[in-house]
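Notes to accompany the following structure.
A single protein chain has been omitted; all remaining protein chains appear in their positions.
Now for chain A:
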Amino acid sequence: MPATCGRCVERRAVTKRPKTGDALCKECFFECFELEVHETITKCELFKRGQKVAIAASGGKDSTVLAYIMKTLNDRYDYGLDLVLLSIDEGIAGYRDDSLESVKRNELNYGLSLKILSYKDLYGWSMDEIVKKVGLKNNCTFCGVFRRQALDRGAALLNADVIVTGHNADDIAETILMNILRGDINRLQRSTSIVTGNGDDQSTIPRCKPFKYTYEKEIVMYAYFKKLDYFSTECTYSPNSYRGHVRTYLKDIESIRPSAILDIIYSGETLAIKEGVKLPVQGVCSRCGYISSQNICKACVMLEGLNKGLPKLGIGKSSKVKIIKPFTCRKNKCSCEEISKEAANTNKVT
């Protein structure tokens, strides 16, 4: 006999909620899911009326559900937000081109405008080209660093006030564990806050994660029951990285005790860092003007490495990199002076 929904005690239950273990029918599940995200948004005061919100859309399940739910909640509860989709095209054939197609379909379906920025345009390198240089190891470092900045730039182009990303509870728990394993106290502290980059200097656009308390499994279920159009393939370059180990570990944890994901987030939220532990200060890259904890941001270091044919440059510690000097001639990304100097040097040698 099929179980009945524990909430309305009427309809047939179709799912057992991973978060609480309760059996729910489709309608009740939708209602719970939406109410919870709404609660997170309002309790954490993520948005203000009239703000322009850029939804980071990759075409994957998280961002598709995010776009859908932001649209739904904005209409239903009248947040008064101006929503736009923002996609980054890393230039990975067979992965990103396909997923962007599904973002484009969503653009039509939800009536949101879409902006696509590509690595090729921003940095002059697509991921496919980078991988050819760097090899299959460590390429994710490049992609991650570039994407972070690309989102900022895209949001700036769109004049957005906030960026929302589809990071879910699993992602956050995973990051907390990763940072413990790597001893990265600084990020450990940052990774749990629901809004990041809303510093006093206003130099960056704040990002927030409305799915902070939403389980990945429930997002998948939501997308499945709502028959949302999303793209699900692993990135072709995603190798068995360190994060991969942690991910498997987290999945095992979830199977033993489903509530553990939220418990990890609770742990992360209540961790307190001792005074006197050195934390890097966030400043601004002297070269491109984007937020960075170093003198020169990681993206610039990596880009320089690529342009100079030293692709490994960006992978080690940025602080150890002494080769790059900040541009002095102009604020834009021209390297005329350095190139001419270098040319002069090589001329002297020859």
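Please note the rule applied: contacts are C-beta pairs under 8 Å (C-beta built on N, C-alpha and C of every residue); 3 or more make two chains touch, one makes a residue touch a chain; residues count from 1.
Methods note: contacts and distances are computed from a predicted model.
**Student:** Hey, which one's the missing chain according to UniProt: "VPS35 endosomal protein sorting factor-like", "Chromosome disjunction protein 3", "Cytoplasmic tRNA 2-thiolation protein 2" or "CTAG/Pcc1 family"?
**Tutor:** "Cytoplasmic tRNA 2-thiolation protein 2"
**Student:** May I ask which residue of A:I116, A:I180, A:V220 or A:V284 touches the chain that does not appear here?
**Tutor:** A:I180
**Student:** Among A:T20, A:S113, A:N159 or A:S232, which residue is in contact with the omitted chain in the full complex?
**Tutor:** A:T20
**Student:** Just checking the interface: what residues of chain A touch the absent partner chain?
**Tutor:** So the residues of chain A touching the unseen chain are 6-8, 17, 19-20, 22, 24, 28, 31-32, 35-36, 39-40, 43-45, 176-177, 179-183, 185, 188, 194, 212-213, 242, 245, 249, 252-253, 255-257, 259-260, 262-275, 277.
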